[in-house]
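The structure appears below as structure tokens.
All protein chains but one are shown in place.
Letters A and B mark the chains in the order given here, with residues in each chain numbered from 1 onward.
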Amino acid sequence: MNRFAILCAVALVAAGPALADTSRPPVDYANTQLSDPRQEAQAKALMEELRCLVCQGQSIADSDADMAGDMRALVRRRIAAGEKPDAIRQWLIDRYGDYVTYDPPFDWLTAPLWLTPIVLVALGLLLARRSLKRRGRN
Amino acid sequence: MIAEAGLAALWIAAALALLQLALAVTGIRFDRDDLSAAIRPVAIAQGVLTALAMLLLIAVFTRSDMSVLLVAENSNSMKPMIYKIAGAWGNHEGSMLLWVTILGIAGGAVALFEKRLEPRTLTATLGAQALIAMGFYAFLLISSNPFARIWPPPADGQGLNPLLQDPGLAFHPPTLYFGYVGLSVAFSFAVGALVMRDVGPAFARAMRPWVLGAWIFLTLGITAGSYWAYYELGWGGWWFWDPVENASLMPWLAATALLHSVTVLATRDGLRAWTIMLAVVAFSMSMIGTFLVRSGILTSVHSFAVDPERGTFILALLAIYIGGALALFGWRIGTVRAGNTFELVSREAGLVANNLLLSVMLGIVLIGTLYPLVAQAMGVQLSVGKPFFDKTVGPFALVLVALLYAGPLLRWRRDRVQAVFNRLTVPIAIAALAIAGIFVLAPRAGILPTLGLGLAAGLAAASVAPLWKRDLRRTPLFTYGMVVAHLGVAVSLAGMASDSAFTVERLVAVRVGQAVQVGPYSVTLKGLKPAVGENWSAIEGVLEAQRGDGAPFPMGPQQRFFSAPPTVTNEAAIKTVFDGQLYTTLGDADGQGRRQLRLWWKPFVTLIWLGGGLIALGGLLSLLGRLLRETRSARRARKRAREEADWGEEAWT
Partner (left out) sequence: MKVTRILIWLPLALFAILLVVVATGIVKPGDRTIHSRMVGKPLPAFTLKPMVANKPGLSPQGFREGGPRLLNVFATWCIPCIAEAPELMELKRRGVAIDAVAVRDTPGDVRKFLARHGDPYARIGDDAKGEVQLEIGSSGVPETFVIDGQGKIAMQHIGAIRRDDIPDIMAALERAK
């Protein structure tokens, strides 16, 4: 009985904004910017790093797909509520996997990818050294 | 009949390629210089025939001959003439024919114009070119015949992908292909040099104009492609780190490195093995790029005409040619004498650093582009995009720009660090002042864009510094070329940094009559009106934009509805002014009497493509300068020879 009461309370709180929606046209965050420019910049930066799930390789920031619009709305809503961009990204990764972010998280699988620049520079320096004169020998 | 004639031209060209290869092999194997001499006309004839085949395909398209399968599938009689012509290469078969045509023309041009290369090396080079061509003829004739007929012919064709119905299609693919395939010449030169063990300054001087030519086209092609995507996709982005974009960037990075290393080889006889390797890598990147675009193994926003089976064919060709060239490299390069070595502070060392950075960037782009395939093999879906490339390639690009300050001011052989810094006082001061100024005036610009703008300002000064205190009339044209190209890098970088630092974005739903402020402009939605084109209808937003108290002007972004095939596209309306672009697109109605508008004010964004154009122009000046100098020195050499002969006769008499 107790659990039921809590659930009812949760339901009521969740229904609150939904009821307010009916009286007034909702702010369509899919295509409307946040009023705070700093928050909007944060949201925009995150949207450019999230992959549209139904497109041919576009970020949600530049896709016309409806679902990309829903994801933009989600990002703006959560940023407006004060959530950190990384937390929002993680929330989406928890649901869709690493595919959803263009910024691959560092783990055992992506370690070779992220270490590529270092390996290449080391290899390059090794090669370049061979074309330079050795001090003392010449 | 036209289609049959085109097919016949292709078959004959393929046979000539076989002959060309046979002549090269026997000529070199049995020291028969008479056979080698016959190779030039064969290569030229092959080039002419491929060009003829391409022209015949275009003819079939312009006549809307629906009995040709390719026309029926990709064209439509209602289409404007320019898209009928461009439609010839706006599909898989046609674009592969374009590829082969350019390969043939490039081979023919080498046979016709190349006079400096050692004759044996030239024979081997043309043999390699024929070998590449044969693979692509086989591909075209076996699995991608562009001239295949269909019976009965349909009443009308299915039309061209609306995103491709754009002047960009007429310009972008041919330019890019001239670049891609032009690099095949460098590849063939490298193979020829390896076969004949002829790697040295003379070889480098002969190869340089061909590399430059291909590189100019690549630069133009990428610049045009970027601008096309910018206005066509309708979101104001100009580079997405999409696999198809990376596929065009990789050959460019390799060719840019090659362009600089070939100079070291020509001037100081160093970097022998490295230059050969780069020549192989550059064309390999072209083929890998073509393969990635065609096979559809990576999802892309720009991909079209995707076909995994044909991808397999290209992959097989790629394995044979690149694998073969790399094996030849391993087998032969040990017998090529090692080149000169350099001092740590010298122009040569600067160019080595340039090559190091460009190669590292190339490696990152290649691995980043292909890594999703590695992950996929492990059963993980992964996306590698803008944030990854910005973080990994970006820093190297900035270091390269910093190096670009010093590079052209370094002396060959040996220089002193202190002296270099003295020469760089002004550019460094300008960069520091610019960074400080932006930091004070626009603290919101962000660290990287501020750094980019400052570096660009200093680079603009540093790139013209080589002209300082020189007699401008006696400065060779190729020095101007270098200055203009490096200035182009500064201009382009400034555009990129300005776009990311100062762009103002406004996404709004407005009623008719409502005004929106975006940057310095006020944009009012005056109404909506229908618009009709040859094969589309559209809703056009009637916008009026005004800057301060200036004269208002109309803008008309459209939502276009194409009938064949049925598609909706966004046509942005763009107003270009001296200090940037106002970019507008029309979105959907929101069901409450409002229309969605997307507005951007992008200060100095045009500099990105202007810079690209300058880089290409610099290449062109450089190419002309080199050719001019060679003609002149050849004339002088002839004159001297004549004088010596005269003197000799006098001595006799």
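Assume a residue touches a chain if its C-beta (ideal position, glycine included) is under 8 Å from a C-beta of that chain, and two chains touch if they have at least 3 such contacts.
A quick note: this is a predicted structure, and the numbers were derived from the prediction, not measured.
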Absent-chain contact - pick from B:F61, B:Y137 or B:F329
B:F329
Give me the subunit B residues in contact with the hidden chain, please.
273, 277, 280-281, 284, 288, 291, 295, 297-299, 308, 311-312, 315, 318-319, 322-323, 326-327, 329-330, 333-334, 366, 370, 373-374, 376-377, 381
Mind pulling the subunit A residues that touch the left-out chain?
4, 7, 10-11, 14-15, 18, 26, 30, 53-54, 66-67, 70-71, 73-74, 92-97, 99-100, 127
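To be clear about the criterion, only the chains that are shown with their structure count from here on.
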How many angstrom between the C-alpha centroids of subunit B and subunit A?
31
Interfacial residue positions of subunit A with respect to subunit B in the complex
25, 28, 31-33, 44, 48-49, 51, 55-59, 61-64, 97-104, 109-110, 112-114, 116-117, 120-121, 124-125, 127-128, 130-134, 138
Give the list of subunit B residues in touch with subunit A in this complex.
233-237, 240, 242-243, 270-271, 274, 298-301, 303, 339, 341-344, 348-349, 352-353, 356, 359-360, 363-364, 367-368, 371, 374-375, 378, 380-388, 392, 396, 505-509, 570, 587, 590, 592, 596, 598
